[in-house]
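Presented below is the structure to which this report refers.
Yeah, one chain of the complex is gone here, protein chain that is, but the others are all in their spots.
Per-chain residue numbering starts at 1, and chain names A and B are given in the order in which the chains are listed.
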Amino acid sequence: MIELKQVSKQYRVKDRQRSKLKVNAVHQVSLALCYQKSYALVGESGSGKSTLARLIMGIEKPTNGEICLDGRNIALMRSRELRLKRAEVQMVLQNAQSALDPRLSAYDSIAEPIRCLTKTDKSGERSKVFEFAEKVRLTSEQLRRLPHELSGGQQKRVCIARAMSVSPKFIVFDEAVSGLDVTVRKEILDLILQLKKDGIGAFLFITHDIDVALYMADQLFVMKDGSIVEWIENAASYDDFHHEYSRQLIQSLPPKSPNYRKESVNR
Amino acid sequence: MKEVLKVSHLYIRLKRALDQPIVNNASFSLQKGSALAIVGESGSGKTLTCKAVMRLLNARQFNISGSIRYNGMDLLEMSEKKIRALCGSKIAMVVQNPMTAFNPTVKIGAQMAETLRVHQKLRKKAAYELGIHALERMNLPRCEQLMNSYPYVLSGGMLQRITIALALIHEPDFIIADEATTALDVKNQQMVLEEFEKMKRRGIGLLLVTHDFGVAAKLADDMLVMRRGKIIERGTVYDLFSAPQQTYTKELLDASMLRKEKCM
Partner (left out) sequence: MIKKLLKSKQAMIGLTLIVLVTLVALWAPLIAPHDPNKIDVLNRFMSASSQYPLGTDQLGRCVLSRLLIGASYSLGIAVPTLLVLGIVGLTLGTASAYVGMRWERVFLSICDIFMAFPALVIVLSLIGALGQGLLSILLAVAFSLWAWFAKVVWSYARMEISKDYILAAKIAGCSDRRIILYHIIPNIFPQFLVYLSTGIAGMIIMISGFSFLGLGFEAGTPEWGAMLNEARSNFYSHPELVFYPGLCVLITAAGFNLFGEALRDMISPEEVNE
C-alpha cells in the first residue's frame, strides 16, 4: 500500500531577474494506491506527474505532507531501508535509451537490481534474468548487446525486465510509451497488461494520453497544475470523465476517424 | 486543382549499399490547398523522402534518382543556390522538435529577424516588425513579449506555432510537417493542427509525415502508407480508414486506435 497524505512539492526557480520564485510542482495530493490494482495518471506536460512519480520512489523529498510505504513514512526511513524497499516498488523511466548505462549489456542491466537487492548466486541470477527476458521477449543473443545496438522498443523492454527482475509488488511507469511508434507502443502496452495478468506487479501508469490511460487501467487520475482534479473508478470510456478539465483534454484529442469531416460538410 | 509537388519514381540509396534502396520507387503528388499524409513506422523512409524534397540529403552519402517537380521545375537538378532560396520561402518545413530548432541563447525576435533577412534584404527593424506581424497573424498572445523571450521559457507548443508562423511569412506553396506534433501534448497538438487546417484553407499544400492516424484523420485528404521504403497502400483518407486493404495498414490502424478488450 502506498499512501500519500497532503503531499506538496515546491521548487525554487530563479527567473531572469534572479529573484526566487516558488513553483508548486505537486500541490496537496492525497492518494492511496494498493498493490492489487492498476492505476493510470493523466496530465499535460508540466502538470507535475513526473514529480509525483519521483516522490513516490523517494528520489525527491516532499516539501510538505508524508508518503508512506506499507505504513512507514519514507522520510523517516534510513537510506538503506529505502534502498531495500526498491525490491517492492520499482519504476520504469520515460526515456529508455538514456535510462540504460551505455557500457552495460542488456543482461547486466536486467541483473542490476538482482545483484543490488537480493542475495542470489550467479546461477540463480542467470535463470532469473533469462526468465524475465523471455517474458519481455528478448532473445539470449539480444541480451548480450549494448543499449545502442538495440532498437527503441527493445531498450524499453530491457527497462521493463529490469524493473520486474526483483518481482516487485508495484511498478511506476513514467511516460513509458511516449515517443514510440504506434505498433511498438501497442506491443509494449499489451506486454505490460499481459504481465499484470500473469500476476507480476500492479502498476501506476503515468501518461499524457487519455487513450493510453483508458487502455491500461480502470482507476484513473487526472492531474492539473500539481493537483489531482478527478479520480474515476472503473473508467471505461470518455463518458466517465466529468471534470471540466478532463473534458477539455478529451476534446483536444485528434479524431478517431476522418468521417466527422464528411458529416460537418453535409450539415 | 493545381499541382504544387510531383514526386515520381524516387529512389534513395545509400552510396555504400547501392543494391538496397531505402526509398523504393515512391511516386506521389500534392495539390494546392490539400493535405497528403505519409504514415509509417520509424525507418520506413518517410522522413528521408521529405529530406530529399528539401534537398537536405548529403550528396556524398546518398544516391537519389527519379524526379521531384515543384511547379514544373525539377528540384533535384536545381543549383544549390537556387534551392536554398526556394526552401524556407516557397517550400517550408516544420520539424519534430521545436526545442532544437531554436538557438537557446538568442531571443526569439532576433532569431526570426535573422531568418527573414536571409531571404529578403531587410533592415533589422523592418524584419523585426515583419516577425511581429507574422506572430499576430497566427493569433499568438502578447507578440511583443514573445519576441523578447528566450526559447527555453516557452512551451513546445508555443515554439512550434512560432516556427509555423515563420514558415508562413513568405507565403509558401507547400509545407512539409515532419512529425510536427509528435513531441507535443494533446492540447498543444490540437492548436498546431488547427493552424495547419487554416493553412490548408489558405491554399497552402501540406505534406504531413506522421505515425499517428489521428493526425491524418484530422487533416489529410489523401494518405500513403510506407513500409520499408515502399509505398504499400494509397487512397483517400476515408477509404483508408474505413476499408484498409493491406494487413499492415490494418495493424497500424489498430495499434493507433487503442481499443480496450474488456476481458480483464
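Criterion: contacts are C-beta pairs under 8 Å (C-beta built on N, C-alpha and C of every residue); 3 or more make two chains touch, one makes a residue touch a chain.
Computed from a predicted structure; not experimentally measured.
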Shown chains that the omitted chain touches within the full complex: A
Selected from A:L21, A:C116 or A:A236 as touching the chain missing from the view: A:C116
Which is it among A:M1, A:V23, A:I59 or A:A236 that touches the chain not included here? A:I59
Touching the hidden chain, out of A:K61, A:R83, A:R137 or A:K197, is A:R83
Hidden partner chain, touching residue among A:V7, A:L31, A:L55 or A:A99: A:A99
For review purposes, identify every residue of subunit A that touches the missing chain, sorted by number. 57, 59, 83-84, 86-87, 90-91, 93-95, 98-103, 112-113, 116-117, 159, 162-163, 166
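The criterion applied here is as follows: only the chains that are shown with their structure count from here on.
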Using mean CA coordinates as chain centres, what's the subunit A-subunit B distance in Å? 31
Where on subunit A is subunit B touching in the complex? 44-46, 152, 179, 181-187, 189, 193, 197, 208-212, 214-215, 236, 248-249, 251-259, 262
Of all residues in subunit B, those that touch subunit A in their complex: 41-42, 155-156, 182-183, 185-187, 189-190, 193, 211-218, 220, 237-238, 241-242, 251-252, 254-260, 262, 264
